[in-house]
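Removed: one protein chain of the complex. Kept in place: all other protein chains.
Labels A and B are assigned to the chains in the order they are written; within every chain, residues are numbered from 1.
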Amino acid sequence: MYFGFPFRPQQASTVSVAWDHLFYFLTAVAIFFSVLIFVAIFYLAIKYRRRSADELPPPTRENLPLEITWTIVPLALTVVMFVWASSLFIRDSRPPAASTEIFVVGKQWMWKIQHPEGPREINELHVPVNQPIELTMTSEDVIHDFGVPAFRIKKDVIPGQYTTEWFEATKTGRFHLFCDQYCGMGHSSMIGWIIVMPPDAYERWLDSQMKVEPMSAAGSRLFSQLGCGTCHGPGQVAKAPSLAGLAGATVKLQNGQTVVADDAYLRGAILTPRQVAGFPAVMPTFQGQVSEDEVLQLIAYIKSLESPQGSKGKFQ
Amino acid sequence: MGTAALEVPSISHVNYLNASYGWRSWLFTVDHKRIAWLYLVAITFFFFVGGAAATLMRLNLIEPQGALVEPATYNKLFTVHGLIMVFFFLAPAVPAVLGNFLIPLMIGARDVAFPRLNLLSWYIFMLAGSVFLYSVISGGVDTGWTFYTPLSTTYANGNVMSAATGIFISGFSSILTGLNFIVTIHKMRAPGLTWFRLPLFIWSMYAASVIFVLAMPVIAITLALLVLERFFHVGIFDPALGGDPILFQHLFWFFGHPEVYILILPSMGVISELVAAFSRKRVFGYSFVAFSSVAIAVISFLVWGHHMFVSGQSIYAGLVFSALSFAVAIPSAVKVFNWTATLHQGSVSFDAPMLYALGFIGLFTMGGLTGLFLASLATDIHVHDTYFIVAHFHYIMVGGAVMGYMGGLHYWWPKMTGRLYPEGWARLSAAIIFVGFNLTFGPQFILGYLGMPRRYAVYPAEFQVLNVMSSAGASILAVGYLIPLIYLLWSARYGPLAGPNPWGAKGLEWTTPSPPPTENFEEVPIVTEEAYAYAKET
Partner (left out) sequence: MSGAHSGALVAHQFDDAEQQHASASLGMWIFLATEVLFFGGLFCGYTLYRGLYPAGFEAGSHLLKVQYGAAYTVMLICSSLTMALGVRSAQLGKRKALVTFLVLTILLGAAFVFIKLRFEWYGDYLEHIVPAIHWAPQGKALAEITRLGASLNHVELFMFFYFVMTGVHALHMIIGVGVMTWLLILAWRGRFSPDRYNQVEMAGLYWHFVDIVWIFLFPLLYLIGGRY
């Protein structure tokens, strides 16, 4: 803060410092060349100003080495920028293995968030500091975008598919959450707060929340309400594949394709089923019968199921 | 009035303006120079409509809670501003006004290749504009100029269909104009006027026309699908029915990014002309500047994915689009360096068009350099969809394209009207626009870096200081645009006579009287020298 006036967004995540260094480099390059061009224009225009109305300057000479120089130098600079930016981007695009998964559903015009332990929040997300958090996000209507400037993260939240982003907060405090993708009338009020707490305070906050069932338990309840067990229940291996250990496993489809049963696959299998090899095509669609929240709960339940070998099914 | 008219010297020779009179002679003209005027009147109207929307937006943003209008109205304002400025002002500004007027004059032709098609383009443009204005007057549209699905197909309440239909129609006007120009440049050049003797304005108009012809049909079919989907509720872009909203973004930006170069390339051509004329020198590195226009046109079709870095596209697609987006910066940089080098050992005068041109070079440089932040994967994530983007593309579109248009309009105004505008006022307004522009859009870079998202009707209070600065700048900018409207209109009637070549510039358009006769040249010119042959070879 200078003169009570911020020139830099807060740096509150593990990626923000390194990303800012790249930003400063780009800014330096931009300022250098802007100043270079401005100074050159002023200097040349004044030095060679017209001194008499009928003045005729000498002819323009082509200068190939100069042309090549000012093609190669910017090219080299952009190669540096490209390599630097891309390596940062690749390094930071996958969440650490120990991430906690939290689920986000965007809706005109609010953020609905659910923790795996069960608590739900609207337009607020409480997280512990120094803990990587992976967000799995989808939308109930239009495209939104979950952006947190202090963490330097931003990702579109798209209906009909899951997108993910992750962050690890390094400072406690309240940080703005913005919807960055224009989403209709209330777009500018679709903002909220990320509240980063010390781990013990976060535990107390979790405990203080209404006693709600964890997502997997809610999913289990839905599973029986919707009658999924009739085909997918224990022992019913003739009609439908067993779901135990399914999450993260590879699945062979009737059409010969092999796919990994990630969140997106599980969502598709519930809403727009595809025939799995060796099973009849009897699975009905549940499109319109379950909300995006409920799909996420069902997925949480499926992920919680132990595989027959005893190893817990794990995504990724 | 009567006495003033007596003091004004009159234009005695028969020219395209006084060859015939009456509204029929204008509305049914096939003379490219009169059609240019038809466009000029139309786009000036649209410019001030779009500008009024922008003014209301900036006024609203003086206060965090919105000083003037409801968010619903604000959303309509930025949608109307974007659509009008992109499709009804910038796209036709330099091409349809200056291009129409100048391409035949610069290449020594009597008219464009298809004069009736040219007039048809204008009527299609007016039809498109009318349909669009109908959508605005009858309730407006609030999707943003990008029409992102499924907001536009399912959730938006405004007149999406009529607005999209207006844009759809305007696409055909642009296609026909581009087609006309390409054929004209290929087939209508005067004897001796080889490709490498062409003024650079022609090269950049050619590049822009190629983009017109190849990009506009894609947006046309995309908007047609959008309208069909909104009407019939078939889910081609709606995930609820199996469609993919991201497909719309791919199709939109496949058009949308080349479109940006449609807007800037013609102005780059203008700048080449201005820098040469007011330095009395051939543009430095002529062939590099010429080929950089072609390079921009080609690469512009391959970079659309950088608009979608945060929409969940694969890392590998991101890398490819990032690399190509960096690549498109190189030809622009080459142009800037060559323009600057043209001043070296020149005879530089500071007439108003040159002030616009020098302003263009500086502002375009800043706009281009801030584009690097958006080509680079990591930094784009942070500034994507923020005011940084708004600032960046206004530096290109206003600092670049509009400055070029204003400079060109002043430079060729004496040719179009036969009269000179008041130089003092013109220099003053160029300075006001430069200052007002930087004050408006400079703070927006910082706003965006701080994280303020674009298209926000209300915003957190910590962003207020910069927003007020920006709004203050906008009021200066508005004054800067109103002054030329007044003095240019005045000068068209009362300005001193210009003569055929008031600037002492080279180029076929300056060899014919001002205003030119209907057939442009009394006899077909034969070209024997390079473009910009100011100095005798020693």
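Rule of thumb we're sticking to: a residue touches a chain if its C-beta (ideal position, glycine included) is under 8 Å from a C-beta of that chain, and two chains touch if they have at least 3 such contacts.
Everything quoted here is computed from the prediction, not taken from an experiment.
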Sole contact to the chain not displayed, among B:G243, B:G269, B:G305 or B:G400: B:G243
Options B:G129, B:G158 or B:G235, residue touching the unrepresented chain: B:G235
Residue of B:M161, B:I182, B:V465 or B:A535 touching the missing chain in the full complex: B:I182
Residue touching the undisplayed chain, where the options are B:L17, B:I35 or B:A113: B:A113
Interface with the undisplayed chain - residues on subunit A: 254-255, 272, 274-275, 281, 285, 287
Residues from subunit B at the interface with the omitted partner, ascending: 104, 109-115, 175, 179-180, 182-183, 186-188, 213-218, 220-222, 225, 228, 232-236, 241-244, 247, 250-251, 519, 524
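By our rule, only the chains that are shown with their structure count from here on.
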Interchain centroid distance [CA atoms averaged], subunit A/subunit B, Å: 35
Subunit B contact footprint on subunit A (complex, rising order): 5-9, 19, 22-23, 26, 29-30, 33-34, 37-38, 40-41, 44-46, 48-51, 55-60, 62-63, 66-67, 70-71, 74-75, 78-79, 81-82, 84-86, 88-90, 92-93, 108, 141-143, 145, 147, 149-150, 152-156, 158-161, 163, 176, 178-189, 191, 272, 287
Complex contact set, residues of subunit B against subunit A: 71-72, 75, 142-144, 146, 148, 150-151, 154-156, 239-240, 242, 244-246, 279-286, 288, 310-312, 315, 318-319, 322-323, 326-327, 329-330, 333-334, 336-338, 340-350, 358, 361-362, 365-366, 369-370, 372-373, 375-379, 381-382, 384-386, 446, 449-451, 453-460, 462, 465, 532, 534-538
